[in-house]
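Apart from one protein chain that is not included, each protein chain of the complex appears where it belongs.
Which chain is which? They are A and B, in the order written, and residues in each are numbered from 1.
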Amino acid sequence: MKLTLKIWRQANASAAGAMHTYELDGVSTDMSFLEMLDLLNEQLVTSGEEPVAFDSDCREGICGMCSLMINGQAHGPEVTTTCQLHMRSFNDGDVITIEPWRASSFPVVKDLVVDRSAFDRIIQNGGYISANTGAAPEANSVPAPRDKAMRAFNVATCIGCGACVAACPNGSASLFLGAKITHLGELPQGQPERYSRVASMVAQHDHEGFGGCTNIGECAAACPKEIPLDVISQLNKDLRSAIKQGY
Amino acid sequence: MSPRVSCCAVATTELVKGVRTTRSTIALKLLMAISGIVFILFVLVHMYGNLKAFSGHDAYNEYAEHIRTVGTPILPRTGALWVLRVVLIVSLVAHVASAAALWKRANRARPVNYQVKRNLSSSLSSRTMRWGGLTLLVFIIWHLINFTIGKVNVSGGATNDPYNLLVDSFDTWWLTVIYLVAMLALGLHLHHGTFSSLQTLGYTNTASSRQRARVAGWVVAIVIAGGFSLVPLFTLFGVITK
Partner (left out) sequence: MAAGTHYLSGLTATNGPAVQTSDDAEGFYVLGDKLVDEKTPTGPIAERWTTRKFENRLVNPANRRKLSVIIVGTGLAGGAAAATLGEAGYNVKSFCYQDSPRRAHSIAAQGGINASKNYKEDGDSVYRLFYDTVKGGDYRSRESNVYRLAEVSANIIDQCVAQGVPFAREYGGLLDNRSFGGVQVSRTFYARGQTGQQLLLGAYQAMERQVAAGTVEQFTRHEMLDVIIADGRARGIIARDMVTGEIETHLADAVVLATGGYGNVYFLSTNAMGSNVTAAWRAHRKGAYMANPAYTQIHPTCIPVTGAHQSKLTLMSESLRNDGRVWVPKNAADCEKDPREIPEADRDYFLERIYPSFGNLVPRDIASRAAKYMCDEGRGVGPQIEETGPDGEKRLVRRGVYLDLTDAIRRMGREKVEEKYDNLLDMYERITGENPYELPMRIYPAVHYVMGGLWVDYELQTNVTGLFCAGEANFSDHGANRLGASALMQGLSDGYFVLPNTIRDYLADGPFPVIDETHPAVVEAQQAVQERINRFMTINGRRSVDSFHKQLGQIMWEYCGMERTKEGLIKAIGLIRDLKKEFWSNVKVLGSADSLNQDLEKAGRVADFIELGELMCIDALNRRESCGGHFRAESQTEDGEALRHDEEFAYVAAWEWGGDDGAPVLHKEDLIYTAIEMKQRSYK
């Protein structure tokens, strides 16, 4: 396949960026999207141009490191991560526009790489169950109803990639936030901190400069782990309860 | 030791207890949802009242009079109406102020736009809430000038008879068009707004309840926008006459 790639290049956080156009030949349908970029980079290096910086690590859809806006869709046209997107989803001659996640809370570091440390700080503010090592009771002493455990698991699969923020017209991280609230809130172990958790996580979310959610739903459509919009409803509900309880 | 580097070394915030929840984006949204629902209830009743126009001049004017006298003599004349007005004004202020705050936030959250952006699951209505809301605001101002505060009769007729004012107004084709456009905006606003308020209040915790909320959005939008449109249309086409 032969492709035309329009890629955002930006030297560093403070430099101005612009779109650059590259032609790339010899792309095979078996390649993953990132292997296609590897090929481009190999050619750029040969021709003496600095390769395009982009994030990836596991390349199997689980670490959440990869993050590209491909033709206006976070992680591209399939419901999956960028690294699991394969070139068989494209056609010979396609023009592909590749941009970094855009959000003021995710500043661009270089080219297609952004800084998502805001997510870590949201987790720091309550995204855990306080259980000091060694203090845990026997695991089976607190049974967890299976359906609740299943729901907790389903939403705990969030990989923290940030596609939800990237896709949301408001730049809101509500899906990410809701996923963690729901995961911990569904489990018996998560109850004691349930309302203080939602209060402080939401406060941090807002403090980081993410937008408010207006229930548009682009986030869930972009989420590679198919986290459903339920979690935002759950988030809202828990916050409402937290207000009532005076947090 | 080397200084920490600002980009990745992490600043932490204390866990907070206290006023923060009520100042959060979600609290703003709750305010919007509650005021939005107040509006929905109001427009439902208002629409029902408007349909009295089909019952003719006297029935309609009686109704107009009735809303000014409910609650008397415990309340003074127009007392109940004023209670309603206060509730509406408070809701409007809350609704518009939160909308403005969230709008501003959203703009700041994405200062640089995408070169290409595709929408996958958002609806036209969800994307037009803000401009649509603004349209409604302009409409409401005109509407109040038209029928309540200013009592403007565009055809130059009398303004002291509610029924006649109504018919005069909608006999004017361009005013009817303005109203119909406004009803379209209202329908869109309600289509997403109804669903959205249920989601904001946390009543859509499963796929099926979310589906029901979406259906509710359609029903409310069609019933209200459709119901409101009947009177102007039927007046324009001469069914409702003086």
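What we mean here is this: contacts are C-beta pairs under 8 Å (C-beta built on N, C-alpha and C of every residue); 3 or more make two chains touch, one makes a residue touch a chain.
Computed from a predicted model, the values in this text were never measured in an experiment.
J.: In the complete assembly, which of A:I98, A:A152 or A:V202 touches the absent chain?
T.: A:A152
J.: Could I get the residues of subunit A that touch the absent chain, sorted low to high?
T.: 11-12, 28, 30-32, 34-35, 38-39, 41-42, 45-46, 48-51, 53, 55-65, 78, 80, 84, 86, 88, 109-110, 113, 115-117, 119-120, 123-125, 127-140, 142-146, 149, 152-153, 156-157, 159-160, 183-184, 187, 189-190
Basically, only the chains that are shown with their structure count from here on.
J.: Just give me the whole-number Å value for how far the CA centre of subunit A lies from that of subunit B.
T.: About 34 Å separates the centre of subunit A from that of subunit B.
J.: Going by the contact rule set out above, which residues of subunit A touch subunit B in the complex?
T.: Per the touch definition, subunit A meets subunit B at residues 6, 8, 13, 19, 69, 71-73, 97, 99, 102-105, 109, 115, 117, 120-121, 124-126, 167, 169-172, 196, 199-200, 202-207, 209-218, 220-222, 228-230, 232-240, 242-243, 247.
J.: Write out the stretch or stretches of subunit B touching subunit A in their complex.
T.: 7-8, 10-13, 15-18, 20-22, 24-30, 102, 105-106, 108-122, 126-127, 129, 192, 195-196, 199-207, 210
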